[in-house]
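As you look at this complex, bear in mind that one protein chain is not there, while each of the others sits in place.
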Amino acid sequence: MSEAAHHHPALAHHFENLGEQKEASSLGMWLFIAQEVMFFGGMFLAYTVYRNLYPAAFAEASHHLDWKLGGINTAVLILSSLTMALAVRAAALGNRKQIVLFLIATVVLGSIFLGVKVVEYGDKFEHHLVPGAHFQFPGPNARPAQIFYSLYFAMTGLHALHMIIGIPILLVLAWLAHRGRYTPAYHTPVEMTGLYWHFVDIVWIFLFPLLYLVGPH
Amino acid sequence: MTTTTSPLIPAAAPRQRTHYLNANYGVLSWLLTTDHKRIAILYLVTISAMFFLGGSFAVAIRLELVTPAGDLFQSETYNKLFTMHGIVMVFFFLIPSIPAVLGNFLIPLMIGARDLAFPKLNLASWYIFVFGALFSLYAIVNGGVDTGWTFYPPYSTSFSNTQVLAAGLGIFITGFSSILTGLNFIVTIHKMRAPGLTWFRLPLFVWAHYATSLIMVLGTPVIAVTILMVALERTLHLGIFDPALGGDPVLFQHLFWFYSHPAVYIMILPAMGVISEVVTCFSRKRIFGYEVIAASSMAIAIFGFLVWGHHLFPAGQSTYAGVVFSLLSYLVAIPSAIKVFNWTATMYKGSIKLDTPMLYAIGFLGLFTIGGLTGLFVAAVGVDIHVHDTYFVVAHFHYIMVGGAIMGYLGGLHFWWPKISGRLYPEMWARVAAVIVFVGFNLTFFPQFILGYLGMPRRYHAYTEEFQVLNVMSSAGASILGVGYLLPMFYFAWSMRYGAPAPANPWGATGLEWQTPSPPVTENFPVQPVVVDEAYEYAKGREVTVV
Partner (left out) sequence: MTATTETDVHEHEHGHEHGGRHPHVVPLLTYFLVFGALMVGTYLTVWAAGQDFGRFNTVVALGIAVTKATLVVLFFMHVKYSPRLTQLVVAVAVAFLALLIGGVVNDYYSPRLDGQMGPANIRRE
């Protein structure tokens, strides 16, 4: 069996063994997540500054967002994090069917999330809440409200883009898992994708209260 | 020049044995390579091209500034020239230069590894870099950008009708090349060191790149998202910085400089790493204060993130914040100064050899010191109010970036050229070029300190009569500097065909990279080395042992 481990098909030639490779992959993924934290961080900074400058406008603008849809999406995404974690666990235990099942579940839940976002964006468009020439907002806070909506679209759009990238990756993983690629000895791609997916969930955990629940509800 | 040849590795002509350069032939073997050494060469070619592109804008600028009147270019054109000089030089030359070329080539060799942790990601980083560069080239060819390399809104978001979007996208894309390179280096250094190579036996070049990589990974995403927000404002009218909506342009400046200040440490730390290697080798002496230099590299990286507000002194930032940033800016100078002391102490009572790499290193010591000290001038809020946006600042940063970083890059290229190419460059020509660079550089930029102090503003294509003499000196210096930069192009190329074959260790230096043949084989080390010595064991007559 030691022979098989040395020549494991997934072992790259520049690593001594699978363990070193896995540790490298893990550290690499975490560093990528660290830079994603700073990436989203810039927008969270802009949000923080403007919310503190225009608290009333932000509260008013936030009320036009449907917190129930946002809340449902939050629950959906948290559930998808659970299914993702279960997929990783299944891989560690060598349960091929379960890996595929949970990965597909994650894809379905992620797609529901995106579907709800499409509904929400469409609604904004109808109500003239998309920043630009057609923006309309009642009251004296229209201008800072437009900043709020700029941030809303920028931040949720960037978040949605991350999910749009993640879903095909999950599908590829599901296919490879179905083909038996992942074993307890080697399932690094599933774990790493899991880390990515959980990060995307965490961003939303902050976006929900900050965008949908500003001011008294 | 004495050459120390390891008895086990004969100085055979590079063509007679297989190594990374001749292991495979054909364009695809280069474009699809995952060998870190070949990728380093790919970067060398691309960033050299970008250097001369950025340099050509500098030529245009210095030509215009020979006369007080704005008679060579219209002011709008001149705005584009200095903008694109800055963008190309900062994002497409300086930031990648040493890490992407020398770091990529040397880090696996220095730690006894076969490659970086993620070789395919390394290749992808190069393609991402090229893709970003192409966007910028598109911007340049289609009218250019005139916002200054700093892209300040509301001009960049609401008023400029130049290729802001394309240029911004180019920088955004290339930023990911930087992030992924840094990520690759950090993982490699943590996880792939040879047995016996503890952290405090690492070459200081590796420490420098580790610190640089931290900045690349944590800082670059901030400018990426900032440029993204500018792009969204320009295209989708998501007015995040728009004052008409109550937005704050100074918020952009905070975000921009949060990265762009640490970025200058991305540019200088690797050069400092080169200097550490060169000074110790050409003084034949263990470096003075190894642990302190390593710690200083980390301190510079971390402290470098705390001082961005010194770019915002006159911008409307609060006075309180200004004072805090000023104090922190003084503190960040300390680790840099410590390094200069340590390098000097290394040379003290050393056996100095003035080969070309050492000429660049000594030049670095002087010029970086001047650049760093003038940084302290501008770090004082009271002084900065007067010299902000004048040529004083321009001179300050060129002393560090050109007198410091580029000298470090050239010194490193010369030092490791035998290892990279398997050939020796012509030493006499190289020394001449180094002296020309030094003279040309000082003639170009020292007058600019005086110009700035006397009040000549930057980014103006016309100036008043009294500044002409100094401007002419500066432009004359630039032409000399240009000659100094062109010479290595010629003799490096010449050496590829006609240079003497290089032995494994022409300089008698310590370090695992010198224990491989010149050039190395693709896998670097057929057998993984085990390290038993401390770093820089230059004690007299003692061979560095590698088991």
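In order of appearance the chains are A and B, and numbering begins at 1 in each one.
Assume contacts are C-beta pairs under 8 Å (C-beta built on N, C-alpha and C of every residue); 3 or more make two chains touch, one makes a residue touch a chain.
Quick caveat: nothing in here was measured; it's all calculated off a predicted structure.
Mapped onto chain A, the footprint of the missing chain covers residues 1-2, 5-6, 16-20, 22-23, 26-27, 30-31, 33-34, 37-38, 41-42, 44-45, 48-49, 52-57, 67, 71, 74-75, 78-79, 81-82, 84-86, 89, 92-93, 95, 184-185, 194-195, 198-199, 201-202, 205-206, 208-210, 213, 216-217. Within chain B, the residues in touch with the undisplayed chain are 190, 218, 222, 243, 246, 248, 250-251, 254-255, 258, 305-306, 308-309, 312, 316-321, 324.
Please note the rule applied: only the chains that are shown with their structure count from here on.
Our note on geometry: chain A versus chain B, Cα centroid distance of 35 Å, whole angstroms. Across the complex, chain A meets chain B through its residues 12-16, 20, 23-24, 27-28, 31-32, 34-36, 38-43, 45-46, 49-50, 53-54, 131-133, 143-144, 146-147, 150-151, 153-154, 158. Chain B meets chain A in the complex at residues 113-119, 121, 179, 182-184, 186-187, 190-192, 217-222, 224-226, 228-229, 232-233, 236-240, 242, 244-248, 251, 254-255, 528.
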